[in-house]
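Note that this complex is displayed minus one protein chain, with the remaining chains in position.
By letter and in written order, the chains are A, B and C; residue numbering begins at 1 in each of them.
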Amino acid sequence: MSEDARRGLTVDPDAPTQYPELARLSQLVRWHIVNTVTQSKAGHIGGPMSMTDLLVALYFETLRIDPSNPHSPDRDRFVLSKGHSAIGLYSVLALRGYFPVEELATFDHGNSRLQGHPDMKLTPGVDVSTGSLGQGLSAGVGIALGAKKLGAGYRTWVMLGDGELQEGMIWEAFNSASRYRLNNLVAIVDLNGLQQFGWPAVATRDRFDRSDPWSHVDLHAILTGFGWNVLSVDGHDFGDILGAYEAAVENASTSDKPTVILARTTKGHGLSFTSGTYKWHNGVATPEQLEIARRELAIEETTL
Amino acid sequence: MSEDARRGLTVDPDAPTQYPELARLSQLVRWHIVNTVTQSKAGHIGGPMSMTDLLVALYFETLRIDPSNPHSPDRDRFVLSKGHSAIGLYSVLALRGYFPVEELATFDHGNSRLQGHPDMKLTPGVDVSTGSLGQGLSAGVGIALGAKKLGAGYRTWVMLGDGELQEGMIWEAFNSASRYRLNNLVAIVDLNGLQQFGWPAVATRDRFDRSDPWSHVDLHAILTGFGWNVLSVDGHDFGDILGAYEAAVENASTSDKPTVILARTTKGHGLSFTSGTYKWHNGVATPEQLEIARRELAIEETTL
Amino acid sequence: MRAQRDVWGDTLVEIGAVDPSIVIVDGDLANSTKADKFAAAYPDRFVEVGIAEQNMVGIAFGLTTAGFRPWLSTFGVFLTHRALDPIRMLVSQTQAPVRVAGAYSGLLNGSSGKTHQDIEDLAIMRAMPNMTVLAPVDEIETAEVTRWASQHDGPVYVRLARDAVRQVLPDDYTFKLGEVITLRPGGVIALVSTGAQSSRVYEAAEILDEIGIHARVIHVPTIKPLHVPSLMEAVDGARIVITVEEHSIIGGLGGLVSETLAERFHSPRVARMGLQDAWSESGPNDFLLDKYGLSPKRVAQLVREYLNAPEATTRQIVGGNA
Partner (left out) sequence: MRAQRDVWGDTLVEIGAVDPSIVIVDGDLANSTKADKFAAAYPDRFVEVGIAEQNMVGIAFGLTTAGFRPWLSTFGVFLTHRALDPIRMLVSQTQAPVRVAGAYSGLLNGSSGKTHQDIEDLAIMRAMPNMTVLAPVDEIETAEVTRWASQHDGPVYVRLARDAVRQVLPDDYTFKLGEVITLRPGGVIALVSTGAQSSRVYEAAEILDEIGIHARVIHVPTIKPLHVPSLMEAVDGARIVITVEEHSIIGGLGGLVSETLAERFHSPRVARMGLQDAWSESGPNDFLLDKYGLSPKRVAQLVREYLNAPEATTRQIVGGNA
């Protein structure tokens, strides 16, 4: 990483991190997200980038998976319920070895294994097809219930968007999971405080700022009330994230509650121009912006 | 009411009640429910009877309505979201003067204004068509929001079933109501602890007893978390009920929260053989049972 | 004469005894759909989801990933409407072996009225890729179709009536996917029906016989995929084809037959009978069948009227509110 490439990083690159490898992987993932979407001229940016650290930690530290055997019955399952963030998942899967990183370039092209939204019939490593928001947690409940019925030890992890929580079907699933005591189920909520359009901070004037979609409710109390084990973390702090993942796993042996991790994140995290704005929910970077991304993410010219 | 007619009443008829007229109306309503369903050979019993006292109090004490002018723009609105309890609503509407009590006999017959589920296009006094569970609260949110936008003073009341709360759409509406600060909206939950089939008390053996559908969650905490003003009452105690209705109305001037009344009730309340069992969710009484109902509800032979 | 719901419930109990992959996912209606028989027999393979039809589908899908092959149990109308998006994405698009049982289909659902009367299910499910859409007529075929669907390795929708109809198929009948069945051969008028209505149409043909109109009766248990030569053979020689269904005249069996025949040269003309693109109402079965033209007597009468003046009944406006 050249000195020059570091310039423009919003976070001090010399700040100590206990997880330099995960941090570097996240930078690569974020680069693939913005670069791939830009090359394919379609796709989402903000949501994939807010969940990047959560996914990197999950796929590189926590999930019991074998990329060379993506259908192993024992594998832990992952459901990207917020399926519009597919490119984030694909980037992680590629770096984890499910398919060649070069294949990312086919994203959103015709005849590709990498569809705009995850397709379990096409992409190695994708366990559940998603795209219509709100359905992934129910699928996760069924998968986890199946494990219980079979006496199988795999765990099921579901990534949800905070906008997505507005879908009623999610609440049907929250209810079922605690009823069936699915302590082998973990939901992660990517609380980036933004959705695609949402509510302006000042109702009568849209100044491109937005209110948090859940500012008027107490999600922690609600989910506790629904019988879940609720953890809150900084979704960009690997220590925090891994601590929560461990706690979720431990919870399974000490309680019969499912766990939900409320991960506070920033939409578009990791790039100065995409960070914290709903305007980059989706979008295509200009050549200049791509250059900024390259610098901010410390990407060598030779990386794709 | 003859001495004889009183025999078999589960509640001591001499027990003091501050609301003898409401209590008597409830008996009549319950009689019309069981009698009409029996004559029509179709319809629901348990749910209509659990909400009877709540509806009687609402229609005879609280709602600002004029049966001779059922479309008055200023009227308070009522939505029977648990539409399968239609016969309970029809009985109250008839006694309140919206249409002749005799018309109840046409319930569920062909060519009737009294459909199996409430139809706003047919029945005077019915504000919203329902039948598919889970939709009434969203309708109520729209009605209450409309009032706010027009600056109109009417209030909107929505009756929900506890089984019905399992529908995700209800949670979408809970969320919207507090976001839009609809303090002119009141939801009543008929918490009779039973639905049509539900979960056996002992999971592996169905002994016709049932667990409360919400026993594994804390509804009060959840709804408080969703930004609602939550009241809990005994749904068969008129003092309690009217107190809550008043509090809900007052709440509108002191807070911007919508109010939900968690009304603890007994399914099939008021009749010995229908009370507290899911088996009488729907059903048709035998001639003998109808006689018991007549006695327990202190109905003269001449009443229909 | 056994009610379709009882046959479905009993057959699943039978199958469940030998096939441990069969589970039922219920939406608080097991005692209506008769899934309660299965629940009593195999409590471990009965999943109560409560009143949450979308969630039912998601959970059923999830169970398929663990090797289970679920049947859904609730009123069909809520599956084909309330849960349509999950059925589309998690069942049809993934080709998961979820069996969607459309219980209490059509008009006859115990006086619940129009919110519960599914008169569009065939149109909706037929338009969905990857869906097998079946509508058995009597107790024999309901059992057969339940068995067939239970072992089928993909999404299936089965339209089921609540009640019983007169048996029209032989006791040793075997269901064959895609094949239509000629219940009464011969004649230049072909009455084509599906589901329980086929039995009533069979009776209508008996009534017509008495007044000298001989009609053949063709039953279409497979709405999709239809084996076209089987239909073409069955209507061969007919001068007029009349579809009769306990369903809207738009997009269902009438749509299937119209699309199929219109595609060919020299096809017989098609008239469609059924719900006239309007909602129905509450009422006893006989009332509804009579009022909406589906009882044997009324079908016979409507067929006769049509034959007397086909042009008069041909629609000028398709869709009610122009």
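Convention: a contact is a pair of C-beta atoms (placed from the backbone, for glycine too) under 8 Å apart; a residue touches a chain by one contact, two chains touch by 3 or more.
Predicted model, so just to flag it, every value in this text is computed and none were measured.
Colleague: Thinking of the complex as a whole, which visible chains are touched by the chain that is not shown?
Modeller: Output: missing chain touches A, B, C.
Colleague: Of the listed residues C:T74, C:T115 or C:S150, which contacts the missing chain in the full complex?
Modeller: Hidden-chain contact among the options goes to C:T115.
Colleague: In the whole complex, not just what's shown, which of C:R200, C:R272 or C:R298 touches the removed chain?
Modeller: C:R272
Colleague: Write the list of subunit A residues that the hidden chain touches.
Modeller: 40-43, 83, 108-112, 115-117, 119, 129-134, 163-164, 166-168, 195-199, 203-206, 213
Colleague: Quickly run down the residues of subunit C that touch the omitted chain.
Modeller: 78, 81-82, 84-85, 88-89, 92-93, 114-115, 120, 123-124, 126-133, 154, 177-178, 224-229, 248-252, 254-265, 267, 269-272, 277-279, 314-322
Colleague: Of the residues in subunit B, which ones touch the absent chain?
Modeller: Contact residues on subunit B toward the absent chain are 77, 119-121, 127-132, 134-147, 149-150, 152, 168-169, 172-173, 175-176.
In this text, only the chains that are shown with their structure count from here on.
Colleague: Whole-Å distance, subunit A centre to subunit B centre, using C-alpha means?
Modeller: 43
Colleague: Distance between subunit B and subunit C based on Cα centroids, please, to the nearest Å.
Modeller: 35
Colleague: In subunit B, what residues contact two or more other chains?
Modeller: In subunit B, 134, 166-168, 199 touch at least two other chains.
Colleague: Listing for subunit C: what residues touch at least two other chains?
Modeller: 44, 49-50, 52, 54-55
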